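Missing here: one protein chain of the complex. Every other protein chain is in place.
Per-chain residue numbering starts at 1, and chain names A, B and C are given in the order in which the chains are listed.
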Amino acid sequence: MDVGFIGMGRMGRAMAANLARAGHTVRAWNRSPEAARGLDGVTPVASAAEAFAGDAVVTMLADDAALETVIVAGGLLDQPERPGLHIGMSTISVALAKQLAAVHARAGVPYISAPVFGRPDVAEAGKLNIVAAGAAALIDRAGPLLDAMGAKTWRFGDDPTRANAVKLAGNFMLISAIEAMAEACALTEGHGVAGADFLDLMTNTLFASPVYKGYGASIAQNRYEPPGFILKLGAKDVRLALQAAEGAGVPMPFASVLRDGLIEAISHGDGEKDLAALARVSARRAGQG
Amino acid sequence: MDVGFIGMGRMGRAMAANLARAGHTVRAWNRSPEAARGLDGVTPVASAAEAFAGDAVVTMLADDAALETVIVAGGLLDQPERPGLHIGMSTISVALAKQLAAVHARAGVPYISAPVFGRPDVAEAGKLNIVAAGAAALIDRAGPLLDAMGAKTWRFGDDPTRANAVKLAGNFMLISAIEAMAEACALTEGHGVAGADFLDLMTNTLFASPVYKGYGASIAQNRYEPPGFILKLGAKDVRLALQAAEGAGVPMPFASVLRDGLIEAISHGDGEKDLAALARVSARRAGQG
Amino acid sequence: MDVGFIGMGRMGRAMAANLARAGHTVRAWNRSPEAARGLDGVTPVASAAEAFAGDAVVTMLADDAALETVIVAGGLLDQPERPGLHIGMSTISVALAKQLAAVHARAGVPYISAPVFGRPDVAEAGKLNIVAAGAAALIDRAGPLLDAMGAKTWRFGDDPTRANAVKLAGNFMLISAIEAMAEACALTEGHGVAGADFLDLMTNTLFASPVYKGYGASIAQNRYEPPGFILKLGAKDVRLALQAAEGAGVPMPFASVLRDGLIEAISHGDGEKDLAALARVSARRAGQG
Partner (left out) sequence: MDVGFIGMGRMGRAMAANLARAGHTVRAWNRSPEAARGLDGVTPVASAAEAFAGDAVVTMLADDAALETVIVAGGLLDQPERPGLHIGMSTISVALAKQLAAVHARAGVPYISAPVFGRPDVAEAGKLNIVAAGAAALIDRAGPLLDAMGAKTWRFGDDPTRANAVKLAGNFMLISAIEAMAEACALTEGHGVAGADFLDLMTNTLFASPVYKGYGASIAQNRYEPPGFILKLGAKDVRLALQAAEGAGVPMPFASVLRDGLIEAISHGDGEKDLAALARVSARRAGQG
């Protein structure tokens, strides 16, 4: 297929490369153009408008503001040539997803939401878990592209915003796992057991899953650079989860604790580190290290 | 070995049966005597004193109060015949573990802490993860017994209380996982995605581990009886974790949230249900179901 | 002075009436026009544009959205005739206050922020506490108007947004006081002491202040209608406080607890009741009443 790709951050580059590797033609655009260069089979284009065309376009931008600026304020939906399908893969608010669904419907451009789970190395391996929602026929049409980027596509019905709610709920669970490890390690450290030893037990028994193993290793080694998932973006995701929850009348006390901890982490200079640096907050509060 | 076993609840029965199956001679005592009967190779005895003797004694009681009553207030450490080793496997407070270590040292009875991770079915399969701390030579001596009950023994050094701190930290992580699933499901339900569908994704991808799969299934099916891990005992463990943390100067905001949620669950009649019923609190707060 | 007044809710009506009573000429506009009628000395006008003129205009609208719609999106700053001073008295976000300061500066319309503390009965009595920030000369010029509406004007410097931050921090303290009373009453009720008796002691000794006496009386009588301060608006203020805090890198765990409680109150149908109905959440969680 002839695919446009907008947003060539670390995740986007890996995903676009996998599309090209699977034989699709990829036109890629990024705000800072160098990020769109140097990938086999991926042609950099000079404007988002050029990318927003063809059989399908994938957007993988950092946040609501970027997506609004490029797509909505940028007027891409009003240009004469438009893509056959827009696959929105960014982690964005449920509110923006709802707005996007509406403006695409008005403009006659088919739209599905398809955010992903997986860090950049998982994206490179083409093993993302993709959370898709929108008209079933559209998700079918996107199938070859999604298959090139992910291990599996999980479907959540016709309303695109549901995929975004699922993504935010999942990221909330992920950050909760980090906080739980962090508090538990502070407890065991306070009783003379190294967090690393405690996590070795936990992540090989009850919690032998990718999230615990991955972030647990960072915490155990007290190593938060280079970042896989940037802490500030995690703070954004918690904010979006809290907003989505408030919109649905759902209190989320764990998310509130995460919010406070992430703000504290940022105020102490860890905003650009890996999300696992949230663990430093628990240690600091306990007067450890 | 000639082993006494004190505390024949569901966990204790399974563990004692595995000791007998491995060829050890087991004398078992339980406060309500019927629980000690009917196991091949396990001989019920009439008093805790008769069980507290032989090569080793294992205690597996419900809480601090039971252990204090039977062992300390019961005067077992002062009787003429005493065991060659006391393996304390109950989930108890760090404070009581410290006291037990001291009174055993005074009485000249070797003592190690060896609490376990695993629900009754895991105990029956002899696949517990055992968290041991105490003198290395004593843990070595307990080896054949521990191997009969567990899949693996994890060692945490010479001070027995460390094993208890690790156990409480682990149970805290476990209950945190339930709360995270509960809040996340309330969020997705609020946006039209069934919690069961959301958890199917999560527990087969990022959170493909025993705790998430097990408790996630209960939450997905909204089925909390019969209980595997009784909610009230989970509330007790969070209380013990908070006490242990306070003793070490460690704030634990997640544990505080769990404490509030578990109290609310008990006040709404779910104290005897499975721990996963904590999820009902999130749903009720959101006015769902 | 010749004053326009935009926003004739219960607070606005009381304030406009006091302006008229002090001898000022008042042109008043409200979205639903009947609310602007029936006050001596207050002339209803047909459009916000007619009100946005004269020596000064006061805005007292319900939230950010109303203010943005009427003032910014409504284009009032671009019309030929504009007021000599805009006194923004609504409780709005720090972010919108900042934006308002900027667009007024660009349009050449002097602007100060002057939100108020006090419920409608206090507004009627002309006894509001007014929190003002902006150029000192402008606050001086607004003096006769502010004096007609309030007991005292408290100044917080040149930057208008500071008044809004102060207002949000104050409302946060107020709602925190309600939550503290609510939890304390749940505790004493749990031990057989009626909340009303407990609050009688507290609000006549250590907490003998208007907030505790006023909201305490509502809680003691379990009477939340008619509302003085609508719970949903309180939830909005907590949200704005959390946003303002996040913008400044400040964690606010109490505010997070309030957020969760207020969402729960709304999900249980108390959103239109008085803010003191937050106390029902504590009672419900404890399985009381």
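To be clear about the criterion, contacts are C-beta pairs under 8 Å (C-beta built on N, C-alpha and C of every residue); 3 or more make two chains touch, one makes a residue touch a chain.
Every value quoted in this text rests on a predicted model; they were computed, and no experiment measured them.
Asks: Need the list of shown chains touched by the one chain that isn't shown.
Replies: So, taking every chain into account, the missing one touches A, B, C.
Asks: Of the residues listed, A:37, A:152 or A:268, which one is in contact with the missing chain?
Replies: Residue touching the chain left out of view: A:268.
Asks: Using the touch definition up top, pick the residue from B:49, B:194, B:208 or B:266 that touches the left-out chain.
Replies: B:266
Asks: Which positions on chain C touch the chain that was left off?
Replies: Those residues of chain C that touch the unshown chain are 94, 117, 129, 131, 154, 156-157, 159, 161-162, 165-166, 168-170, 172-174, 176-177, 179-181, 183-188, 190-193, 197-198, 201-202, 205-212, 241, 244-245, 247-255, 257, 260-261, 282, 285-288.
Asks: Which parts of chain B face the unshown chain closely enough to count as touching?
Replies: With respect to the unshown chain, the touching residues of chain B are 239, 242, 245-246, 249-253, 256-257, 259-261, 263-264, 266-267.
Asks: Touching the missing chain, which residues of chain A?
Replies: 253, 260, 263-264, 267-269, 285-287
We adopt the following convention: only the chains that are shown with their structure count from here on.
Asks: Hey, which chain is the most central one here, using CA centres?
Replies: Chain A is the most central one.
Asks: Same residues or different residues: which describes how chain A and chain B meet, taking over half shared numbers as same?
Replies: same
Asks: Approximately how many whole Å separate the CA-defined centres of chain A and chain B?
Replies: Each chain's C-alpha centroid was found; their separation is 37 Å.
Asks: Measure off the straight-line distance from the CA centroid of chain B to the CA centroid of chain C, and report it in whole Å.
Replies: Once rounded, the distance between the two centres reads 52 Å.
Asks: Can you list the chain A residues in contact with two or more other chains?
Replies: Touching at least two other chains: 245, 249-253, 257, 260-261.
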